[in-house]
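Shown here: the complex without one of its protein chains, the others still in place.
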Amino acid sequence: MTTTGKRTLLGYVAFCGLILVLPFLLRGNSYLLNKSALYMALAMATVALSFTWGYAGILNLGQAVSFGIGAYAMAMHLKLVASAGNPGGLPDFMTWNSVGTLPLVWTPFHSLLVSVILGIGVSVLVSTLIGWFIFRARISGVFVAIITLALLVVVNLVVVTEQGLTAGWNGITNLADVTVGGVDIGSYGFGFYYLVGITLVVVLLLGWYATRTKTGLVLRAINSNTQRARYLGYDVAAYETFAYASSAGVAAIAGMYYAVGNSFASPTFMAVPFSLSIVIWCAVGGRRSLIAAAIGALVVNAIQGALSSDLLDVSNLVIGALFVIIVLFLPEGIVPEIGGAFRRIWTSLVGYSGARPHTPKERMPGQGTSKFTGGQK
Amino acid sequence: MNDNVHLSVDGVWAIFDRFVAVRDVRFNIRQGELRCLIGPNGAGKSTLLDLICGKVIPAKGNIIYEGKDITRTPEYKRSRLGVGRKFQVPMVFPDLTVEENLAVADNLRARVWSGLGGLWYGENPAERAEVLNTVGLENRRDVKARQLSHGEIQWLEMAMLLVRDSGLLLMDEPTAGMTAEETAKTGEIFSRLKGKHTLIVVEHDMQFVRQIAETVTVLHQGQILAEGDIDSVQNSKEVQRVYLGSVEAENASVD
Partner (left out) sequence: MFSFGTLLSGLSIGSILLLVALGLAIIYGTMGVINLAHGDFLMIGAYATWYLQKYWHMGLIATLPVVFIVGCIVGLVVEKTVVRYLYRRPLDTILATWGISILLEEAVNLGAGSNLKYVQLPGMLSGDWVLFGAHVGVYRILIIGIALALLIATSVLFFRTDFGLKVRAVVSNPETAEGHGVNSGLIYAATFAYGSGLAAFAGALVAPIKSVSPTMGIHYIVDAFLVVVVGGVGSLLGLFVSAGIIGEMESIIGFAIDDTTAKVIIFLAVIAIIRFRPQGLFVSKVRQPS
């Protein structure tokens, strides 16, 4: 493995270790555990975005669509569980909206398994369909971004207006706890935290693997020079749709956890500000690296969470300004800059880092393997 | 037909609107041969390469490659059959390293799902290493393509053709923009390549042509003006009148 490969893997291991150890650092504080789990769910959606944006070059401004689909799927299931005692098993908001019987669309969500499958499945299906249209049209990245934004606006509108089906503006609230096989996984304990944490670790490791496969390489090639990739005979649209749809699936899982952790699902999970926040976290952390994106999401949300009680009004201003600054001055995100800074410090301390001399802006992999070693990077 | 013939271009015409770019051109190229294609600007050299690689379908005539008639075969299929075109303007993947560029180019069997089956680094590493050695980029395998010199990018492009098992290499002005050193090195690469691969090289640099040429075909206004070894071509009165005089004057002032 090259020096860079080793460094990256070390980073992943350290990060995963931190996730596993954090509950003990937090002294088992249930409020903080819940918040951490929620932030990790957001990080998951951000990692998924990094895969499409940083690797495949597709700026999906509508990540919240997939996230929201997952959230609502889970919320619908948990609402039905909570409403089992009501007349006809009808959720309260439906009664308030004069809906007489459970709509057909709701009926599959009695089962947890089906709800999870539907949440992921619908999300992937929608993305595949949209992707088939826009990627086959070979439109440029800008217009892809706009279409994903338009999709989000439309979906949000539908969710908000169909009050009888989705509880409209208020969202679906008062959800039951998740019970798997009779075991109650509350959202404030070690159980939920580790569930989300381990999923995040798995997503990161699978993502790391995927980016180093031929398909991952081709996605980066498509981002680097789409024409050339096409000329080599690659079905560019198929690869792009794959990136977009698999990201949607992961985002849906993240949304499900988020609904459980919050005990509600709201149209704000499927709204433009939230979706663009995911983009911001990805940009702040560093979109070209899955783990940087995760760190970006965790750090920004942790800071916002710590400040928000006092400075609610100001935090939006800060976020907006932060975004502008990042785009202008740190387009690769904070984590790569920090990594670069560390390396420069190391080089100046030690005299040499094993890397070739390079121009400051470019990162160069170490020169550990000038002879082919036959190992894996 | 001679068993040794790798490519046969038989009476092809290329007509755009009313402009005849290639007029009744016919020639055969043997397996492993290095053929130089020279001629003034606008002689139809690039169009001829377009015809061979499939960018342009001839109005008349046939193209036979390895015994198969590929006159109407689409470009990407010819590419898979082994016809590799290296364009004048290099198009590599600037954000990927040299080795990654090669891995991406090696895709005769790639699909989205099968491509998820293993780390790319482990697929065909020996072949990539061999190709890198042939083009002299073995020490630059981890360098991002955007940081390569102009000559190195050209060699990377050639390497990308080699890694696709291209039997016929169509090189369109490979030394354009190269330094003298890089040009000489390119000549060495070509001498390593010929024999195992067949090369058709379109060139303007007569010194380079002298360095590498076996048989030279001279095109003028879409037709073959002369064909033979470099000396007989340069000594031909026809060729001197039309072309070589002006070009060597150019080259003399450039050098």
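We call the chains A and B, going by the order they appear; numbering starts again at 1 in every chain.
We take it that a residue touches a chain if its C-beta (ideal position, glycine included) is under 8 Å from a C-beta of that chain, and two chains touch if they have at least 3 such contacts.
Values in this document were obtained by computation on a predicted structure and should not be read as measured data.
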Displayed chains contacting the withheld chain: A
Contacting the left-out chain in the complete assembly, out of A:A14, A:A150, A:A302 or A:I338: A:A150
Sole contact to the chain not displayed, among A:L59, A:M94 or A:L232: A:L59
Option from A:L80, A:A283, A:L298 or A:V335 whose C-beta touches the chain left out: A:A283
Residues of chain A in contact with the chain not shown: 59, 61, 130, 133-134, 136-143, 145-147, 149-151, 153-154, 157-158, 161-162, 272-273, 276, 279-280, 283, 313, 316-317, 319-324, 327-328, 331
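The rule we apply is simple: only the chains that are shown with their structure count from here on.
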Between chain B and chain A, distance of the C-alpha-averaged centres to the nearest whole Å: 46
Residues on chain A engaged by chain B in the complex (per definition of touch): 2, 209-210, 212-218, 220-221, 223-225, 227-229, 231-235, 238-239, 242, 359, 362, 364-365, 367, 369-370, 372, 374, 376-377
Interface residues, chain B side, partner chain A - complex: 76, 79-80, 91-97, 100-101, 103-105, 107, 110-123, 125-126, 129, 139, 141-144, 147
